Structures are given as C-alpha cells and as structure tokens.
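Removed: one protein chain of the complex. Kept in place: all other protein chains.
So, chain A:
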Amino acid sequence: MDLRDTSAEAAFRAEAREWLAAHRPDPPLPSGDTAAGFALHVQWERELFDAGWAVVSWPKRYGGRDASLVEWLIFEEEYYRSGAPQRVTQNGIFLLAPTLFAFGTQEQQDRILPRMAATQDVWCQGWSEPEAGSDLASIRSRAVRDEQAGGWRLTGQKTWTTRGAFCTHLFGLFRTDPEAGRHRGLTYFLVPLHSEGVTVRGFGRLDGDDGFADVFFDEVFVPDDAVLGGVNEGWRVAMATTGSERGLTLRSPGRFRQTARRLVDLAASGGDDLDARLADEVVQGWMAAEAYQLFTLRQITGILNGHEPGAASSLNKLFWSELDIRLHATALELIGADGELDGPWSRGYQFALGGPIYAGTNEIQRTIVAERLLGLPRR
C-alpha cells in the first residue's frame, strides 16, 4: 500500500497547481448555464485546451497528455482546489468521450474528439424524454431508415437536456426497431443541433438558470456515420456511459473535498460561537468527503488491476450525491437567515439537490446495488 504521489505524479501535480493558480478565472465566472455565462466558460475551456489541460487523460493526438488515471485524479483535485469552475464541457469529455473510445470507429474518433477537446463543439446528452426519465428504456423518439439518402430520420422529443440551449451537438438514444423489446431496438446517435428540423427551447432549472432544454426532432436527417456502436446496439453502448456518469469520471472526489474545505473555513470564520452540533455536522461532512476520496483511490487501484467498477459506480453515485447535499445544507445552516440570498452556497445547494435525481435517481441506484452487488432477487 502506498498512498503517496510518485515523483512523476508529484511533478505533474506541481505543474497543474502552478498553472491553475496563475490562470484560474478570478473573480470566479458566473454560472455556465446561462447564455452569457456559457460564452465565458467556453473561453476558459479554450484556455485550458491551449495549455494542454482540457482533457489530460486523452491521447496526445487528440489534445490530451496521455495522463494516467491517477494523474487524472490529481488534476481533478488540483483543478477544484484552485477554485476553477465546473466544466461546461463535462458531458462531452467525461460521458461521450469514454464511449467513443470504447465503441467509436477510427473515423468517428478522429472527426469528433479533437473538436470536442478544443471546445469547438460542445456536447449535451439526449436521453430523457417527457415519458422516459428513470425508465430510460421506454423512450419513444425514433429513427427511421432513409435508404435513398443513406442515413436516418430522427423524430421525437428529448427533455431536461443540460445546457441543451447552448451546446452544438447532442448524443442520444433513438428507437430504430419498434418491434424489438424495450432494451433492444435502440441506437446511439451523434447529432449536430444545427441540423434542419431541430428546435431547441431552453427552460429554467430549480435555480432559475436556463440550464435545461427541450430538444425537438422533426424528421432530422443524420448520415450513417452518426451511429455510435452499431444499429440496435444503443442500450449496451449507453450503459457504458452510465458507468462514467454515476461513477468517478463525472464526479471526482476533488470537487467535494474542496467544498468540504470551504465548509470548514466557513465554520471557522465564525470564531468561538460555533454551535457544538453544527461543528459536529461540519466534521461529519468533512469526513465523508475524505471517505469518498479514499473509496475512489481504492476503486482506481482496482481498475488499474483490471477490475472494472461496473455496478459499483452506483455506490459512488449514492454517496457523492448525498454528500454534496449534506455539505451545502450544513453551510446554509451556518449562514442562517442570509442563506436565502443568491450566493455560492445557496446556488450550490440547489444544484446539489439535483444529484440524487440525475444520472438515474438514487432509488434506481439502490435497486442496482441490491440486485447486482448484493445479489438480491428481482421482483
């Protein structure tokens, strides 16, 4: 057992820390989930890319550094420690990209990944529909073969699409074989949102930002090379992405540890008046963030030894989503009546409340844990 950085890892950490300290946006950027804020975030993402920090774990030829999983974790930790903002590119670089590396053709990887890395294209996820939330396999949006044009015609509606109003591309599931069973007959498509027949309507999330969108498809044509991983193979391909979304790639421990440090600072700034019960809450939140870090280190060691986390990513999701709420709720209690003012803690709390809902509700995750990790029988 060795929890220290190797000398190469320490050098990588020092380089990242130094660059981030010199370049992180100060004052912090506004929310990236409004049109104006999004534009500022795109500038920041391009600055990251120009310095080689946008996609550290990717191959160099796509704009990355070939960083190891451990180095990626170190970068994440340093990134959030520096106070740099949440990534508006995350759904592309952390959710779609792993799927492209696993299932994409060489041509697709070469075409899509460099533009994603450079934030020339920004991707959103098109899974949920008005009648298909947790029950993803019940989606109705369909893709119909257009032999003459050599591609597919997409029709239907996606919703709760994060930053859909600002992104340039969407990856999503469409039903290609209506006769097949629920999980069969789905295909994973890569769709430019400027295509003819696409209509996007942004709408307010709980925090008021236009962070959500409805995306309507009306006979939208996409060519055959917009299919990722084979026709009617969409469920299998999509499940590879859910592992990323629930697990550590989307929500690395660095961000929660930084929130925990801010919480400790907030509690300490009150001086001697700190209520004993609240002090205990702060300690519990801080310990939980450390526990998530340690769980992740162990998981990464497992991955490096060839054990894919699989359903265990549901454990991550259950833990980080509850942790994020706990940290913010404790901060708001410390702040008291001023907590209702718009600010990082009240915003963060509202954002955190989405955690147990998106990426498969925590109820779905508990069922996955029960059936697939504990081996309990299905109903």
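Heads up, the rule we're going with is that contacts are C-beta pairs under 8 Å (C-beta built on N, C-alpha and C of every residue); 3 or more make two chains touch, one makes a residue touch a chain; residues count from 1.
Just so it is clear, contacts and distances are computed from a predicted model.
Q: Which of "Intermembrane phospholipid transport system permease protein MlaE", "ABC transporter domain-containing protein", "Quinone-reactive Ni/Fe-hydrogenase, small subunit" or "Acyl-CoA dehydrogenase" is the UniProt protein name of the chain not shown?
A: So the chain that does not appear here would be "Acyl-CoA dehydrogenase", according to UniProt.
Q: Can you tell me which of A:F166, A:W235, A:Y292 or A:Y349 touches the chain that was removed from the display?
A: A:Y292
Q: Among A:L29, A:V56 or A:V369, exactly one should touch the missing chain; which is it?
A: Considering all chains, including the one not shown, the answer is A:V369.
Q: Among A:A132, A:V198 or A:A279, which one is in touch with the chain left out?
A: Missing-chain contact among the listed residues: A:A279.
Q: Residue by residue, what part of chain A touches the chain that was omitted?
A: These residues of chain A touch the chain that is not shown: 1-6, 9, 70, 264, 267-268, 272, 274, 279-280, 282-284, 286-288, 290-292, 294-295, 297-298, 300-302, 305, 315, 318-319, 363, 365-367, 369-371, 373-379.
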